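A protein chain is absent from this complex, but the other protein chains hold their places.
Every chain is named by a letter (A and B) in the order it is written, and numbering of its residues begins at 1.
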């Protein structure tokens, strides 16, 4: 691939934070799970923004690596009524109220039995928790601890109008944006959480923003977006796409990008992959609060992408990580918890990261013996002796000095401690003066 | 060697701190040196605890690497009498009073001449120092500085009833505990110091405790214990055992394990040997005060084991190191200076280290592509969504993620920052579920 990047030029075409938030507001009420109509409705909305999105259906029972695609779960209604017939827990009020993958149920249960199927948070008594039981048959309700304390009757009528269909399927969406190169960048987000805004929707809307932007710019890499249910979705995708897996050069799992707090980048299992170094560099260049943390085999779908057989260079970008903010997996992770300007900043950072990956090349200095005479080319200040040396001039010297075939622009920006964009501009100027040769990958 | 470790199971069979201290109390009065009956008597007592101990006698004059086994020294009595015939320095009062390897002597000497043969500590005026002159013919007495100040007579009668026998021998003890593998772990301690408790006896009694325990448990490695005089003893052993040297995979010199202060582990010359990493990890896991220091070519017999020709992976475990506590090499390093609970803790740490070495293997994840489905095997919590992920679960994921053939359990515990024992348990559970294959060494 022998052209330099134009990718960073068109950042202005990206969706605004408000537009991202508006998309999120449309998706928020839908009751998603790892299978079912919620995912389909969600991907229908996403397709309005990304017409090229392909929706895949994988039948229940299909083997996928060590797993099997589960029965498809759908739910129409769920409630607990007291003796007076009043709904004391009501799925229609909040879709978090039902334990995900609850089996169909109807009948009277003693309070003691009901209690074994209730989930609440004693230390956050106002919030409804999010709980699942995908792979073990169960039924249950999630509710605030205050609400739970009011359940004093001896018997309650329980109704769960759900279906678990062995002839159903698992649904995921995929968008491919071809570039000059067949080498791929993977962007992956999970789409299996019901009404949770930061966890799940923020990653999805940033992915939509990124894809909209990428669709409009020249692309060096081919970009592949995967919107899939957590764990089983990425496992299904990995099991069905060995050829694409082999083409992945860089990847990011996007999650929790709308809440408070600085960025958290969790490195890939490889730890020093180009994506790891690029994200760290752009966080530094953007001068935003952030932390870069080591890979651990827990978290989002990077667990699958970084399993030892695949060991893909895929990191995970979040703001405050899962389980480290009190709203995590509760009804407080709602639309108000996510701010448009936070989404916009998250989108901007990922754009900068992709632009840097796209622009990262190795050059060969055509005059490696001594410095080339920059002055006669108008690249150096004509009057000498002043103390200050502008960073632009220093960037030229760094690119010349390290363009020995061993160093990429990323290497140079790291070693020179200069912004990547400045190093890239210096390379562009030197290239325009025929002082560099772009090397093949 | 293709079984996992059972070695850590039987820690309860170890000697108690009180038993170790009682053994030390029996050995304390014996006047040991680098040769002679003191070493023989000492090894006779050790053999009561370790019936398999073999005592070797190496004739004086035998070449050993660049050295020669010295004449055998024995001493029956030594004294300095004043004109009134009163013993003003008396070997019978403390065996530190004689300069080790003093030649036989009897006669009157002027005080001025006597002074040249006296050793005392002006800054620790109550203590008798320990001094030696193994390789240069000499005679002398060690005494407290207060005692020395009282020597005001013009002439003293000196008597040293010692022998230096060219037909004698050097004595050392060796115990071999065979394991499933011929690969060896070397445990070495010096046994050449007279009445000094921490320096010399503490290492010996911890070695006895270790050997007693190892004798009762299944062993992967073969364990070799060497009780030998410092420097010349290890040199003699190294010179006579080239085949055993070649089988040593890990080793520890044990010394100064009964005094105050946290542990000090001095790394082998290799610095990153498995023994070095294992001791550091177990010190961390046991959460005891400790320091890990770099190798220097001074200290105990690790000097010989880590000489460049051998360069064995042998470190040295102590508590406060030599010369860094005021009682070092003085009469204050006595039985009261060493506490039973300190000995017990030292024994426990070395047990944990050997157990970890024994258990350290590499496994291959049988399902390296994506995570295996732990839930259907009962290894994962059935209800999802809660914030906390128990360390036990995380340990399973780490072992799966890093069991790619490149990482040992030690590597995993280091990278995961989890206790080795937890990582080992996780591996055992995964193995029981047929999710791992144990790899050969």
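The working rule: contacts are C-beta pairs under 8 Å (C-beta built on N, C-alpha and C of every residue); 3 or more make two chains touch, one makes a residue touch a chain.
What you see is a predicted model; the values in this text were computed from it and never measured.
When the missing chain is restored to the complex, the residue among A:84, A:336 or A:383 that touches it is A:383. Within the set B:71, B:130, B:300 or B:337, the residue that contacts the chain not displayed is B:130. Across the entire complex, the residue among A:107, A:370 or A:440 in touch with the chain not shown is A:370. Screening A:48, A:113, A:260 or A:404 for touch with the missing chain picks out A:404. Although one chain is not displayed, subunit B still touches it through residues 65-67, 99-100, 119, 129-136, 138, 231, 234-235, 238-239, 269, 296-298, 303-304, 306-311, 322-323, 328-329. By the touch criterion stated above, the residues of subunit A touching the omitted chain are 365, 367-373, 375-376, 382-389, 394, 397-398, 400-404, 416.
Simple rule for what comes next: only the chains that are shown with their structure count from here on.
When the CA atoms of subunit A are superposed on those of subunit B, the rotation angle is 120 degrees to the nearest 5. Centroids built from CA atoms put subunit B at 54 Å from subunit A.
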